[in-house]
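Just one protein chain is left out here, and the rest sit where they should.
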Amino acid sequence: MLTYGKALAVLEAARAAAAEESLTGAFAVVDAAGNDLAVGREATAAWFTGAVARAKARTAARFGRPSVELAHLAEHFSDVLAIATDEAGFRPVTLDGGVPLFRDGVLIGAIGVSGGAPEADRRCADRAAAALARV
Amino acid sequence: MLTYGKALAVLEAARAAAAEESLTGAFAVVDAAGNDLAVGREATAAWFTGAVARAKARTAARFGRPSVELAHLAEHFSDVLAIATDEAGFRPVTLDGGVPLFRDGVLIGAIGVSGGAPEADRRCADRAAAALARV
Amino acid sequence: MLTYGKALAVLEAARAAAAEESLTGAFAVVDAAGNDLAVGREATAAWFTGAVARAKARTAARFGRPSVELAHLAEHFSDVLAIATDEAGFRPVTLDGGVPLFRDGVLIGAIGVSGGAPEADRRCADRAAAALARV
Partner (left out) sequence: MLTYGKALAVLEAARAAAAEESLTGAFAVVDAAGNDLAVGREATAAWFTGAVARAKARTAARFGRPSVELAHLAEHFSDVLAIATDEAGFRPVTLDGGVPLFRDGVLIGAIGVSGGAPEADRRCADRAAAALARV
């Protein structure tokens, strides 16, 4: 199980990666069900980035894969995504930057990053996911 | 302006107060406009407490007063609260546990606590607000 | 027809009445269909008072009577009010402070005032309605 303490450590790893990219943004770590564990937004980042980071993380957790992989679903099976959206009670995000977190092959949560280009957000999320093994 | 670092310090003050109360919950610090700065939920707290803490904090920030003070508005002027809700784009919470944060008399944000009895949530929020002067 | 110029004059009459009552609030004048003609909010009034004043005015215009008279409908025929709400596309207000404007017995618009006690809001709205004959 991902504790708050470990979630915050993952978030800080994402923040450190963002600082190296000169990316000012927001970071969200959620549990396997997509609920908030730790969220942080730099005060100078756009006001809506916290919500976007949370949605990316939630998408990655609920679908068990990087958020960007839902772009295919959105394009070819938009009805399915719409129904999944109704069921999930939130708006999935198909942009890059949401990454699931696994421990021994089991989904334990996800991280979402928002504030930079989608590719940069993704790099920060990947580095935070890699840091999970060390926290 | 409340930075992420200061917001996290206020959140940690609320967590420390909660630990003393044996309260397992969630904590949210938002800016003056009600947007997320730092959110933390103990993994063993109910899944929805993060959302409740965020809503309490947002309510306190947007109305500039403790969330519990909206109970009067909700009881006697439910129309007004309903319209404010539509305008604000979120569901205000009238339970105790959301407290505005002021610096030199200026509203700079708010903290919300959820997970215990409303009175206990409020005590933790008040102690976190008092800690603001030291962070 | 109520022009913008006349609507603004009615609004200013409401503001003058509010100043005499030491009421800091918002004022809205709408046409017979309930659409905005002139809206003004003192910058120091609560952020949501503009929306409340608009809703009071719209209620008075769409129902052709003071907004407070809908309280009876809300209490005894809430289904009817709910359906009317769906049809109208806005949330009617049953608080006092919305007053229809008539010229030669024909409904030409309405005024709504928000920011004080409902009775004070109503007095300002009534005085503005009386001023219509002089503008």
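Each chain gets a letter, A, B and C, in the order it is written, and its residues are counted from 1.
Note that contacts are C-beta pairs under 8 Å (C-beta built on N, C-alpha and C of every residue); 3 or more make two chains touch, one makes a residue touch a chain.
In this text, all values refer to a predicted model and were calculated from it rather than measured experimentally.
*Asks:* Pick out which of B:73, B:88 or B:135 touches the chain that's been left out of the picture.
*Replies:* Of the candidates B:73, B:88 or B:135, B:88 is in touch with the missing chain.
*Asks:* Since one chain isn't shown, list which residues of chain B touch it in the complete complex.
*Replies:* 33, 35, 86-90
*Asks:* Which chain A residues touch the hidden chain?
*Replies:* Contact residues on chain A toward the absent chain are 47-48, 51-52, 55, 91, 93-95, 114.
*Asks:* In the complete complex, the non-displayed chain touches which residues of chain C?
*Replies:* Chain C touches the missing chain through residues 1-4, 7-8, 26, 31, 33, 35-43, 47-48, 50-51, 54.
By our rule, only the chains that are shown with their structure count from here on.
*Asks:* Any chance you could name the chains that touch chain A and chain B both?
*Replies:* The shared contacts of chain A and chain B amount to nothing, since no chain touches both.
*Asks:* If chain A and chain C share one sequence, what is the angle of the rotation that overlays their CA atoms, in steps of 5 degrees?
*Replies:* Rotating chain A by 180 degrees superposes it on chain C.
*Asks:* If you average all the Cα positions, which chain's own average lands nearest?
*Replies:* Going by the distance between chain centres and the overall C-alpha centre, it is B.
*Asks:* So, what's the distance in Å between the C-alpha centres of chain B and chain A?
*Replies:* 24
*Asks:* How far is the middle of chain A from the middle of chain C, if each middle is the mean of its Cα atoms, in Å?
*Replies:* Centres of chain A and chain C (C-alpha means) sit 46 Å apart.
*Asks:* Whole-Å distance, chain B centre to chain C centre, using C-alpha means?
*Replies:* Centres of chain B and chain C (C-alpha means) sit 34 Å apart.
*Asks:* Two or more other chains in contact with one residue: find those residues in chain B.
*Replies:* none
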